[in-house]
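Written out below as structure tokens is the structure these notes cover.
Only a single protein chain was left out; the remaining protein chains are all shown in position.
After this line comes chain A, so read on.
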Amino acid sequence: MLGRTLREVSVALKQGQITPTELCRKCLSLIQKTKFLNAYITVSEELALKQAEEAEERYKKGQSLGDLDGIPVAVKDNFSTSGIETTCASNMLKGYIPPFNATVVQKLLDQGALLMGKTNLDEFAMGSGSTDGVFGPVKNPWSYSKQYREKRRQKAQGESEAADCLIAGGSSGGSAAAVSAFTCFAALGSDTGGSTRNPAAHCGLVGFKPSYGLVSRHGLIPLVNSMDVPGILTRCVDDTAIVLGVLAGHDPKDSTTVQDPVKPFMLPSLTDVNKLCIGIPKEYLVPELSSEVRSLWSKAAGLFESAGAKVIEVSLPHTSYSIVCYHVLCTSEVASNMARFDGLEYGHRCDINVSTEAMYAATRREGFNDVVRGRILSGNFFLLKENYENYFVKAQKVRRLIANDFVNIFNSGVDILLTPTTLSEAVPYLEFIKEDNRTRSAQGDIFTQAVNMAGLPAVSMPAALSHQGLPIGLQFIGRAFCDQKLLTVAKWFEKQVQFPVIQLPELMDGCSSVFENEKLASVSLKH
């Protein structure tokens, strides 16, 4: 039952094959069993069971609230949840209990979803590995998969277990691990420069970043206000569409949500892609791209072409400056956003009471990790009066050029862009931490952050397993507010590639039903 998609389990609930309480208990028990993944910071067991009971009552009376009623979900720990600790994986917010729900959380709860817990991340969502949070790194469930283990056994003998442990990607790595390990059916991430799509690619999930302005940011603890969006992580595209249908729309509490009316996101099954034009941005073919991802990318393009779509090479000339531009804008907005954490009204407060300022400084020293402090300092440097024009305003100008690159491509008749999501598959944790956070973020976000600067919708789709038996994701990018069309194309792709389900036999002892709908590894991209 746990291995089913959200849509499937929703049908099972409606038909009474399982009750919300049974489903909730199964997920809670799996959360316990997979504790070592470090996917959750807080497990809200009591609340989830109470919600499950209420959902059960509704089902009994035939008054279910809809597709999400009784469905276990998880939420990244940078969304405010009323009465539940919200930490951003930082000492600064340990023990902080928000008095309100983020709009997206409230919308899920209003639909009857069960909140299983709050998921792990890089501190304040700054990172691309989920390795830099105060609660420790998230482990990628694929580290324990049959697919990966078998390949490892053939290759290396005697290497320690730790050397095998892979990063989940980030910063929404906890959300990705939670969905990937079947502990919930959907999870909220956040996406500022790729934080939803990156872990989705590493964990073999659908990771969706909506158009900026489509989904409310109210209650999402901000990183970069002009780029942040809530993201959705699920095991299939239809599930993403269900969740998006619930989340999308204007929020009076977020003035940057657009007021256009939103219809439910029903995805038609594309039967032919004849009229579709897919653009392949040539600048995304960088030397650092692994040969395996590159060949998978071109096979995916071939897949569209052979199905009758027009596939053309396109140019986004400012791509190589995009990650630099992002770096300047991100740190600058971070410097400003993080000013709110001063120890007075909420969050950590140091013991030093010499003066208000000494208290501020010591609080922030104790509360933030090196990465956050480093970004605050860089941002303040770029915002100095003498640097403002040369760095911050310069970056804002480059941002326009990058956004215009996309507009020009879409105006030239291209419907969807197809790119890699990440440079390579997930790397081992010990390998990952050899480089500092800034370098890793620049690598991890290389293909994803331009989309945030342009406000476009994008989705990372699991495409195939690498030779090592690890997921590789490809990214589809759509025109602003054409989220539905983007997901429709993604759904067609999903159907073609039949990405294999993760096999976790050791973890799932006694949960054999997890794999009742297991698909065989028929990876059409890998002939």
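To be clear about the criterion, contacts are C-beta pairs under 8 Å (C-beta built on N, C-alpha and C of every residue); 3 or more make two chains touch, one makes a residue touch a chain; residues count from 1.
Assume contacts and distances are computed from a predicted model.
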*asked:* Leaving aside the chains you can see, what is the UniProt protein name of the one that's missing? Options: "Ribosomal RNA-processing protein 42", "E2 ubiquitin-conjugating enzyme", "GTP-binding protein ypt5" or "Glutamyl-tRNA(Gln) amidotransferase subunit C, mitochondrial".
replied: "Glutamyl-tRNA(Gln) amidotransferase subunit C, mitochondrial"
*Looking at the whole complex, which of A:Ala48, A:Ile71, A:Val293 or A:Ile376 touches the chain that is not displayed?*
A:Ile376
*asked:* Touch as defined at the start, partner being the missing chain; which of A:Ile31, A:Ala395, A:Val414 or A:Leu487 qualifies?
replied: A:Ala395
*Would you indicate which residue among A:Arg364, A:Arg440 or A:Lys491 is in contact with the undisplayed chain?*
A:Arg364
*Full-complex contact with the absent chain, from A:Lys76, A:Lys139, A:His318 or A:Arg479*: A:His318
*Looking at A:Ala89, A:Ile278 or A:Ala454, which makes contact with the chain not pictured?*
A:Ala454
*For chain A, enumerate the residues touching the unshown chain of the complex.*
96-97, 99, 212-213, 226, 250, 252, 255-259, 318, 321, 324-325, 327-328, 331, 335, 339, 342-347, 349, 352-362, 364-365, 368, 370, 373-374, 376-382, 384, 390-391, 393-401, 403, 436, 438, 442, 453-455, 480
